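Left out: one protein chain. Kept in place: all the others.
A, B and C label the chains in the order they appear, each numbered from 1.
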Amino acid sequence: MRPAEDRFHEECGVCAVVGHPDAANLVYLGLYALQHRGQESAGIATWDGHRVHSHRAMGYVADIFDRKTLDRLPGEVAIGHVRYSTAGDSALTNAQPLVVNTQHGPLAVAHNGNLVNALSLRHALEGEGAIFQSTSDTEVILHLAARFRADSVEEALLAALAAVKGAYSLVVLARERVLAARDPLGFRPLLLGRLGEAWVVASESCAFDLLGAELVREVAPGEVLRLDRAGVRQIRPAASPPYAHCVFEHVYFARPDSRVFGEDVGIVRQRLGERLALEQPADADVVVGVPDSGIPAALGYSRFSGLPFVLGLVRNHYVGRTFIEPKQSIRHFGVKVKLNPVRALVSGKRVVLVDDSIVRGTTSRKIVTMLKQAGAREVHLRISSPPTIGPCFYGIDTPERRELIASSATVEVIRQFVGADSLGYLSEAGMLACLETPAENFCTACFSGRYPLLETESETLAKTQR
Amino acid sequence: MRPAEDRFHEECGVCAVVGHPDAANLVYLGLYALQHRGQESAGIATWDGHRVHSHRAMGYVADIFDRKTLDRLPGEVAIGHVRYSTAGDSALTNAQPLVVNTQHGPLAVAHNGNLVNALSLRHALEGEGAIFQSTSDTEVILHLAARFRADSVEEALLAALAAVKGAYSLVVLARERVLAARDPLGFRPLLLGRLGEAWVVASESCAFDLLGAELVREVAPGEVLRLDRAGVRQIRPAASPPYAHCVFEHVYFARPDSRVFGEDVGIVRQRLGERLALEQPADADVVVGVPDSGIPAALGYSRFSGLPFVLGLVRNHYVGRTFIEPKQSIRHFGVKVKLNPVRALVSGKRVVLVDDSIVRGTTSRKIVTMLKQAGAREVHLRISSPPTIGPCFYGIDTPERRELIASSATVEVIRQFVGADSLGYLSEAGMLACLETPAENFCTACFSGRYPLLETESETLAKTQR
Amino acid sequence: MRPAEDRFHEECGVCAVVGHPDAANLVYLGLYALQHRGQESAGIATWDGHRVHSHRAMGYVADIFDRKTLDRLPGEVAIGHVRYSTAGDSALTNAQPLVVNTQHGPLAVAHNGNLVNALSLRHALEGEGAIFQSTSDTEVILHLAARFRADSVEEALLAALAAVKGAYSLVVLARERVLAARDPLGFRPLLLGRLGEAWVVASESCAFDLLGAELVREVAPGEVLRLDRAGVRQIRPAASPPYAHCVFEHVYFARPDSRVFGEDVGIVRQRLGERLALEQPADADVVVGVPDSGIPAALGYSRFSGLPFVLGLVRNHYVGRTFIEPKQSIRHFGVKVKLNPVRALVSGKRVVLVDDSIVRGTTSRKIVTMLKQAGAREVHLRISSPPTIGPCFYGIDTPERRELIASSATVEVIRQFVGADSLGYLSEAGMLACLETPAENFCTACFSGRYPLLETESETLAKTQR
Partner (left out) sequence: MRPAEDRFHEECGVCAVVGHPDAANLVYLGLYALQHRGQESAGIATWDGHRVHSHRAMGYVADIFDRKTLDRLPGEVAIGHVRYSTAGDSALTNAQPLVVNTQHGPLAVAHNGNLVNALSLRHALEGEGAIFQSTSDTEVILHLAARFRADSVEEALLAALAAVKGAYSLVVLARERVLAARDPLGFRPLLLGRLGEAWVVASESCAFDLLGAELVREVAPGEVLRLDRAGVRQIRPAASPPYAHCVFEHVYFARPDSRVFGEDVGIVRQRLGERLALEQPADADVVVGVPDSGIPAALGYSRFSGLPFVLGLVRNHYVGRTFIEPKQSIRHFGVKVKLNPVRALVSGKRVVLVDDSIVRGTTSRKIVTMLKQAGAREVHLRISSPPTIGPCFYGIDTPERRELIASSATVEVIRQFVGADSLGYLSEAGMLACLETPAENFCTACFSGRYPLLETESETLAKTQR
């Protein structure tokens, strides 16, 4: 049995360091800070002036790398990757960075995102004799770059990127340099930082904090940068707005201490909670957040509503991989392994329960029931984002549409399913109003069903079934 | 490098199940819930009607036990133990339950606590020919019981307990029954629960929650219970007050969703924060708690003071065993691996930083500096307990006296050391006022220096040097 | 499935080094050379001038110890142990060296052998209040020594040894010295060696070879030696003959490059084969030995008979722990994983197949069938020892009597069972004639049923059922 994880999952995080004698070690720390973006595999590739070194494996960053492994990754240039992947025997094959040899020399790539035309490009490439060793989109980009008879890696990569559609925030190690690229709609975040003389690139600013690096700026949507000892050079200019920043990064994915898309995640989440209290008030005694992701919004809800915030749910810090459930099964065992209500704080109380989203509804139901069993008189569930009605095709692991409870059920039906006394979602407009960036620059596809960039229906379907 | 852990450590947690076909599996879950009381080794012993089965190993509960291991622990009676132990080659030898054969048959013991006359008993026993295979106090109890030519295990155990002085909350597996015993001063908690027809004993009530068991009552100080298929029988009566309940269980050790010594820990901690705000107000903008132990008191501080609570420090959830620090060391690296400030929430603010205790002061100093680097204008450190001036001899792993900063430094000197703009501790009287149990029933030795039960100075010294 | 192991098993090997700065490392090598005497657990204990350090674990010597583990075993005095143990959850508890604290200080013991009065001593000790943490005889010896109120460890150990009956070749680490003791009948071997200024003790001389040490002499039956920086001192004199040396050490247990009981094992085995050819000739074309233990006798058989020796059976060198047998089972799979016939050498041939012993007969049957399937025209099985009719109570792991095919079946019945065209065993007299040591100094209990030292029938029975 695996601890219930009824949430969307970020699929990847990337990091790169250029011009530091301890590059691999710094990327390791960067990946450690980005661990929440992918917990199933991790890898690092470096360039030591002569050749590429790499190590990747299944598991957590802190388990995969030790002093010995890092010492085998010499060089002043390094890139790294963390990945959330579905189970399967080919899992390690899909781990990144992907390292290959091409006519442009050795290349290593770490990619966060998802291409929407990967399947057709793949078929076309196979028709031309390409062999694919993984099922990742990233290999498509490499094939395209390798095929282009360019004078430089830069030129070849730009040509490859011109052919792909979709979400990509990627770092490419090409001998002594790193190329950092972001798709023109800027779906996923990518930031540039500085650590003394060295340059750092990462998916979120929390990676810079652990390294002691300073945030310089975002890599702009559409922009491609070349980083080497000589500094940072733009080799493709930024694209013009409107963009399609993933609003779910602010709702749930990014760490609250990160800054992405030009705003502080922790602040945004608190504002979402305040707005939620405005839109969906509740006649209640206390506010409880679902740890950890629901806590900032719960604090915002408490502040705006004036209802006291209490730690009514405690998270178990030692959650491991698997739990051995007794033969006589225990009620709500799955969620209890992770969360426990504090009876003394909720018993006899009318509770506002704040969470960031509802996916299948099964976890929410368990938490609501658990609170009631702990004596809560009423449970008013409040969600700091709109109903999630559709899957993501831009780099987030989501269940199929039919598994999303809000894709087919009304709010009232969902309320009955989860067993809450009332249920209120934040409106899409309300959510976007909490952000300083103009609303048209966000992708809200999973909430609104308005999908940017989607290709033929058949390709979409194929992706959905993956 | 290990993530800085500048705190006192609970040394053990115990759990027992009697009369359930899945006893080992339930104890495993109980230990999982008690993991915070000991993270270095764990073990389970069972009685299957014919013989004792046991498994113990170094590591986390979830890593030590799997379906196969649990299937090798058959029987309806089981006890278990989690342990925090100092490093050393003999670590596994000291892991519990300790399983032995005696004239009274096979015995397995799991013990939370520390005896103050263990050393002299040990010397006496050795003088009579006993051999010791571990350095744990628990073995002393077993030797004493094994030596007593009694008609029953119960009689032998009572005789052994009559000879020892100190803190013990222990469970003994003796064929088809479990004996649960608590010392007359009730230093450490021990509770009795019920799961259908089965009985459960555990160090904290949070273990009952995960098992779906109900809390029946505390095992009273001095009480010894016999649990078997026939039910629960008292074989030694409760002792009279005053007791010496460890107040630090409420301050820090126990889980906030637990009930110990008759009170809800989460509620007590919030009250400690409120009282702290009363005694030690601060002219500030926001309240920040040190995750996770400082959060409940910080919420109480916020509530009483009216200052808003913000999540100004984010905890990294993937903290593993070791981290590979870069050769060019990073400032405050040790604490950054665990905590990161949310710049947007603290920058330009006057921050009240709430923590539960200060041990050496080194971690507090790092956190204060980190907040200031993140832009905090002022940092006012508030501690929800009095200064810790002495080590514990009753089952808590504490540094030696000279390492405790408050044993020699004034509050002002500590303030300068940690770099805070002001520093305030809760008073001993204030702390005790937050508890409904009368003050005389608590041991406050680490705060007050008033040690119950202490033997000769030489024995104390020996213990201190361990 | 485990590779068929239808043989008697030596239960243990011991090694000690005194007066060498690298003592643990040397003992590690000694254990490595003695690995054939016990493959299920291993351990080392050292004395660094202040305290005892120890490490023991399940598995092979080379897997258990690495540079880090050995570096944690400092000191100039070390003892070690390899053990063959029956499976069970308490396996690690029984691993040696056993390390305890007593009134005589810390003691570590490594023991090869088996006591015949262990059970009654154990009951008596338990009656006096002793607690037993293992099921090994060794713990009995420690209890006895610890109880004796002696002026010295030496005196205490001698008193303990005076109380025990049975087989013991043991090394005791007692602070700066090692005591090496052998029972008066000298069942199991124990030898003294010298490496520069240091002293070495080991179960077989092959351990000295790997260390570069010289064989000095046997520790005599009954003798107890004290080894320390000052040299070697006898603290109990040798016993007078007749002895009860285990003749099976020469037949199978000891390594062919070892010297035990004053004779070279490799030479003895070749002689056994020559004598076998004299007593049990065969009208055949080639001689094949069962690898590896049957090879020396097969060479002797070939030499005496004049029939050519061929490598008709090849041993697989990569035999690991377990093999995954296909669902459609393969004929003789179990033995094929270990051995494969060389068709070209046996096809159409009348083969003399030489092995050292037959236990249950199942393996012999598989090998005979395998050879016939490979085309052998006739297979004449010749065994270089007499029929094994009884279990061992002196330190060898043997099946129960009823599992020994020769305990109930005639040679002709066994021949039919194994499917050989003829079957011949070496006679007991013939076996003993191959040894220079007088016959009366050997224990032949498993062949003859004449058991030295056996206690009451009840104790024997209890042992048999274990």
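The definition used in the following text is that a residue touches a chain if its C-beta (ideal position, glycine included) is under 8 Å from a C-beta of that chain, and two chains touch if they have at least 3 such contacts.
Here the structure is a predicted model, which means the values were calculated and not measured.
*Asks:* Who does the absent chain touch among those shown?
*Replies:* So, spelled out: the chain left out of view touches A, C.
*Asks:* Please pick, from C:Gly49, C:Gly105, C:Gly127 or C:Gly212, the residue that touches the omitted chain in the full complex.
*Replies:* The single option touching the absent chain is C:Gly212.
*Asks:* Have a look at A:Arg147, A:Lys165 or A:Arg182 and name the one touching the chain we're not showing.
*Replies:* A:Arg147
*Asks:* What subunit C residues would touch the chain not displayed?
*Replies:* Listed in rising order, the touching residues are 21-22, 25-26, 28-29, 32-33, 35-36, 39, 60-63, 65-67, 70, 206, 209-212, 255-257, 259, 264, 266-267, 270, 292, 295-296, 299, 303, 308-311, 314, 316-328, 330-331, 333, 336-337, 340-345.
*Asks:* Could you please point out the subunit A residues that touch the chain left off the display?
*Replies:* These residues touch the chain not displayed: 53-55, 72, 89-90, 92-93, 98-103, 107, 126-133, 139, 142-143, 146-149.
Just so it is clear, only the chains that are shown with their structure count from here on.
*Asks:* Report the chain ID whose CA centroid sits closest to the centroid of the full protein CA set.
*Replies:* Centre-most chain by C-alpha means: B.
*Asks:* Cα centroid separation between subunit A and subunit B, in whole Å?
*Replies:* So the centroids are 36 Å from each other.
*Asks:* Provide the C-alpha centroid distance between subunit B and subunit C, rounded to the nearest whole angstrom.
*Replies:* Roughly 48 Å separates the two chain centres.
*Asks:* Would you pick out the residues of subunit A that each touch at least 2 other chains?
*Replies:* None at all.
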